[in-house]
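Removed from the display is one protein chain of the complex; every other protein chain stays in position.
On to chain A.
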Amino acid sequence: KRGVVVSRSNGARGENGGAALRSGAGELEQCGVGTLSPPTMCDQLQQKIICPGLVSCLTASPNGLYILAGIAESIYLWEVSSGNLLAILNRHYQDLTCLCFTDDSSHFLSGAKDCLALVWNLYSVLQVESTQIPDPRHVWSRHTLPITDLCCGFGGPLARAATASLDQTVKLWEISSGELLLSVLFDVGITAVTLDPAEYHLFCGGMDGSVFQVELCAWPVQRDRNFQTERENGKTFKGHRNQVTCLSVSTDGSLLLSGSHDETVRLWEIQSKQCLRTVTHKGPVTNAFIVLAPANMLHPDSKPNVPLPKFSKHLHGTESSDAQGGEGVTLRLGLHQQGSGESYLERAERLYSQMCSTREKNLMGDQEQLKIQVTDLEEEVRTLRKINKNLFEFSARFLTKSAK
């Protein structure tokens, strides 16, 4: 059942819903129970990947080069062109709930049930050595209940990002400095958030099904605002009967799309707050968004011009790629060179060197580590000796005393 819910297409702009969209080719990716599968337009599966756990969120970078998936507590990063699994990031303590790229694909944000939102620099994540765990650029820990949704504005690393949480607040942050700009408190927990393209308004979908519109340029400037439904009755879209799960604003900022657990998708006109269209589904809507129609979408027989590679299940660089150097781009100049593969001799040599390297690594792999371990152990021995001595003294005293 869960597999169905993750992607429901909305149909309001007719077009595409789903978890993630790859630019260029126009495939949709659909994730079900433990699977990550990019089908083509006509719902035929192009590929299906079995993931190690339930995929709770999925996003592709706007430049189409990387795919991020949140699986349980870790973030998986794939490279689209090669299908390599480049990184697994384990900084969250509980399940991921949302992922989001900045519009220039240089950073991404992740939110999880442990109330943390992390900002990562994509390239520093990629460049870090495999032994180290990459650090996020900012850790935003001001929410007190799970983060439910993230939204990133325009401007690359200079953009602002909004986080929504069940603790009834929506917070607006600056990605470059990591500072909190605004915190809005609502009457209900917030489950979806989005910014309009001009960033004049913030749209927040609540657990009770209402969508709130927060003026960002309101006067006077307040860092902590309180949004009360009664007082600002003109700023609420009412119609959904259950929690709002997704929000999206059209590129001209006039239409708002919202999907909800009451099994409907609604399209609103922002100016008048009227519901223009309601689309019903069989089952809760979990995701819907507005995109520009890709060029080849309307041709049902069109094929993607770049086939998707097979997405690997294991971390790139750990299994067999030591010989290839691990880092650096593999360039393939023309097909004719592919024929001349390496000879058996070369291959044997490579295998040998690989074996040697792993053994060396084990032996003297990390001198530093070894030293620390040695001091650790020495310290431990010293403490044990001390304890032993104490024990001996004590017992000796005890025995002599009892003898008396």
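Heads up, the rule we're going with is that contacts are C-beta pairs under 8 Å (C-beta built on N, C-alpha and C of every residue); 3 or more make two chains touch, one makes a residue touch a chain; residues count from 1.
Everything below uses one rule, namely that contacts and distances are computed from a predicted model.
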Hidden chain of the complex, named as in its UniProt record, picked from "Testis expressed 10", "Proteasome subunit beta", "Cytoplasmic tRNA 2-thiolation protein 1" or "Cation channel sperm-associated protein subunit zeta": "Testis expressed 10"
Which residue of A:180, A:275 or A:315 touches the chain not shown here: A:180
Option from A:82, A:242 or A:312 whose C-beta touches the chain left out: A:242
Residue of A:61, A:97 or A:163 in touch with the missing chain, whole complex considered: A:97
Interface residues of chain A (partner: the chain not displayed): 2, 5, 54, 56-57, 93-95, 97, 113-116, 132-133, 141, 144-146, 148, 166-168, 174, 176-177, 179-181, 187-189, 191, 207-209, 221, 223, 241-243, 261-262, 284, 372, 375-376, 379-380, 383
